[in-house]
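Note sheet for the following structure.
Only one protein chain is missing; all other protein chains are in place.
Take a look at chain A:
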């Protein structure tokens, strides 16, 4: 064996060795055996379409969060400039929630207000100041774009964190939660049995507030829209034994006396009647606040409001110390447990909408794998048999290259931590058909050269050198298409692009480098004028 052949053998052995140690762990039986301890831990991870599970795309309603914080900022401005002798009236957001509007009732203080705004509320931009009757001014302001962007980013980050906490508490193995463009969050939960419940758990805003009930309000009038200033109308949900809800109106003081932020812990619990409820523990600061609030409102009703719905409104009998409270509402055990999870994990900073949902049952995934592998095996066997039939020994060489190629694809998927999807399996099957192409091109070329009367050695030489360039750039176009697919595709399609690229790249090595080596090895042992049958 010449030096040239020797180093080529070394390269091939190395690639084969790496390919095998990365491929073997993905075969379940090897992983379990004693060999598994010496092999890398990376195995092919299966996509949701093969493993079963749920894929969600959530849209975070950042605009809503911004509108809320704009309204709050309006009240803050009113309260703060009062001390400067500036009177601001009716701060509030405009219909679309994008602008803050208020009336300046002390026109002579306009300069002072402008100065105050630019020094203390630099995140606001004054869009317009219009004159109003009695010399007043109507201000319209909005957040600066950079502040909006910052807030949007923070809101989505916070939402991702909260959702991750909730899912961790819920107990799903290997969840995948990631932020996407346009304030979206993508969530993948493999092997989940009850998608409905998971969606409820993830999607709940869980904005908890404690509000004092205004018992003086005439509810009939309130429903027609007549409400004392500072009050709001809400609904009290009363759960019937059959699971349906009875809703009745209830008037509340709009300003929350406490929010869910002061909750340290939440647990599902059972009362004496074996009825599930959620027990809350406040933070130290929250405990003091709760003690004060309950002390100030004895004999009044305190409403527990979750996402705008009143769950219960117990009457405060006496000042409550100790930092504990409970939410009752005839929950089922599961509901109480899930509610405890979301309260513990914290509220979402903004409501989320489910934009996309895909669920695959585990049995369907298993079936897809079996069918995919079966068609790959059948297709592979036919191609292998065909190549031997058509090219004889040379066909067997191409078949070895094909098997080598498959090992490398599987090893590549495991080694790079790529995900195998159903289209990915299709990509592998396609590769089986296309990988032999390189050898077909080379062999046809060699046949032509042999027909011209060249020696075997020369024919192989010319065949490979002429065909290599052709093969290379014929495959570039497929790689271009695959790369673009990877860039723009979603999960399953990406899996397809990955196997296609891996297959093509691997076939460059196996179908050209590896088979050439085998031919050269064969020729090296024979006289220069040996005949070759291809």
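Keep in mind that, in the parts below, a contact is a pair of C-beta atoms (placed from the backbone, for glycine too) under 8 Å apart; a residue touches a chain by one contact, two chains touch by 3 or more; residues count from 1.
Criterion: contacts and distances are computed from a predicted model.
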| item | value |
| --- | --- |
| Identity of the absent chain, which is to be given by its UniProt protein name, from "NADH-quinone oxidoreductase subunit F", "Protein-export membrane protein SecF", "Phosphate transport system permease protein PstA" or "SigE family RNA polymerase sigma factor" | "Protein-export membrane protein SecF" |
| Of A:89, A:144 or A:375, the one touching the omitted chain in the full complex | A:375 |
| Residue among A:82, A:324 or A:533 that touches the chain left out of view | A:533 |
| From A:4, A:269, A:357 or A:465, residue that would touch the chain that is not displayed | A:357 |
| For chain A, the residues touching the chain missing from this view | 49, 57, 59, 195-196, 199-200, 203, 353-361, 363-364, 367-368, 371-372, 374-376, 378-380, 382-383, 386-387, 389-392, 395, 422-423, 425-426, 429-430, 432-434, 436-437, 440-441, 444, 447-448, 451, 470, 473-482, 484-485, 487-490, 492-493, 496-497, 500, 533-534 |
